[in-house]
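Excluded from the complex is one protein chain; the other protein chains are retained at their positions.
Letters A and B name the chains as they come in the text, with residue numbers starting at 1 for each one.
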Amino acid sequence: MTRQEIYDRLLAQFGESVVAFSNEPFTQFIVIDTPAWYHIAQYLKTDPDLYFDSLMCVTGMDLGPKKESMEVVYDLFSMRHRHKITIKVVGPREDFHVPSVESIWRVADWHEREVYDMFGILFDGHRHLKRLLLPEDWEGYPLRKDYQVQEYYHGIRVPKIKPKKLAP
Amino acid sequence: MGLLEHKFNDNLVVGKIDNLIGWARSNSPWYFQFGLACCAIEMMSTAASRYDFDRFGAMPRSSPRQADVMIVAGTVTMKMGLRVRRLWEQMADPKYVLSMGSCASSGGPYWQHGYHVLKGVDLVVPVDVYVPGCPPRPEALLEGLMKLQEKMKKEKTLAKLAE
Partner (left out) sequence: MRDLRTEEMTLNMGPQHPSTHGVLRLKLRTDGEVVTSIEPILGYLHRCFEKHAENLEYPGVVPFVDRCDYLASMNNDHGYAMAVEQLLGIEVPERVEYIRVIFAELQRIASHLVAFGTFGLDVGAFTPFLYAFREREKILDLFEMTCGARLLYNYIWVGGLSHDIPPGFVEKAYEFLEYFEPKIKEYNDLLTNNKIFIERTADVGVLPADVAINYGVTGPQLRASGVDWDLRRDEPYSIYDRFDWNVVTGVEDMGVLGDCWNRYYVKILEMQESARIIRQALDRLPVDGDVQAAVPRKIRPPEGALYFRSENPRGELGYYIVSDGGTKPFRVKMRSPALSNLGVIDEIGAGWLVADVVAILGSLDIVLGEIDR
């Protein structure tokens, strides 16, 4: 099925929850309304014509303090029908809640924990949402565009001290 | 020497105990295999058959309590740095640290934007020998070990105990 057909299918089933669709080269995605994501995900996985049984990648993106928004991008693939689709969920930079799909695709368990770790996006319904890569007591969310590195961590200096130029 | 020289058909050798201990220690540096990242693969290659580590007397030990030298091979992160310190404290004296690779010596290619990278393992443990390279060739690691062996040979054990 082509991306247009998948979009038409979703539009027919869910109506208003499907917000936007773009099909230009290198900008192919479907934007959906955040609260409906869990039901749409279940439909995408279980419907026999779509059957997206493999979640390839979950990416978090911070569009910067000027645009004041963050996104989570899901790339889906169907091993049976060999078609792909990209789904986007858009939200604010502070206090962004996304329903978790880790009970549908188990691979999302760690990918969502990593997005939380790096961006601070909260996933509702995740069984144990805690930091994956950074230590538990790290401050801040590093991949945000306005992240400032902390000076000390447990007494160890974090940024490197640049050597002063030797006097001539 | 002097009085006893050439009296017993050279079956008796007189020397300092420090030299004997230094010679014995430097020819069996049992290393603590602490491979963290890419440099660990080069350390494994050095221990394999082409560049043999065993001919220097170096054996890999997995427990810090049985090791003399800790070869820190790879990038040390903040999370791991605390554990490196704890493992170093578990080693028994006399202990030495060989920092292998540029990541362990000074942060390596991650020095600029790496918020989670420890800029050099000498911020948590005292280092004796630095081996630069990304990753250092096995020959470079062998040279670093040989320099460490020279250092171990010159160490004055009894003189230190007497203090």
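Everything below uses one rule, namely that a residue touches a chain if its C-beta (ideal position, glycine included) is under 8 Å from a C-beta of that chain, and two chains touch if they have at least 3 such contacts.
Everything numeric here is computed off the predicted structure, so don't read it as measured data.
Student: Going by the contact rule already stated, which one of A:91, A:125 or A:142 would touch the omitted chain in the full complex?
Tutor: Candidates A:91, A:125 or A:142; residue touching the omitted chain: A:142.
Student: Out of B:58, B:71, B:87 or B:104, which residue would touch the omitted chain in the full complex?
Tutor: B:87
Student: Which of these touches the unseen chain: B:37, B:59 or B:123?
Tutor: Considering all chains, including the one not shown, the answer is B:37.
Student: For chain A, which residues lie in contact with the unshown chain of the complex?
Tutor: 24-27, 29, 53-57, 59, 61, 73, 75, 79, 82, 86, 105-107, 109-111, 118, 131-135, 142-143
Student: Write the list of chain B residues that the hidden chain touches.
Tutor: Contact residues on chain B toward the absent chain are 33-38, 40-42, 44-45, 48-50, 62, 74-75, 77, 79-80, 83, 87, 109-110, 112-117, 134-135, 137.
Note that only the chains that are shown with their structure count from here on.
Student: Would you pull the chain A residues touching chain B in the complex into a rising list?
Tutor: These residues of chain A touch chain B: 133-135, 142, 147, 149, 153-154, 156-161.
Student: Residues of chain B touching chain A in their complex?
Tutor: For this pair, the touching residues of chain B are 78-79, 81-82, 106-107, 111-112, 115-116, 118-119, 123-124.
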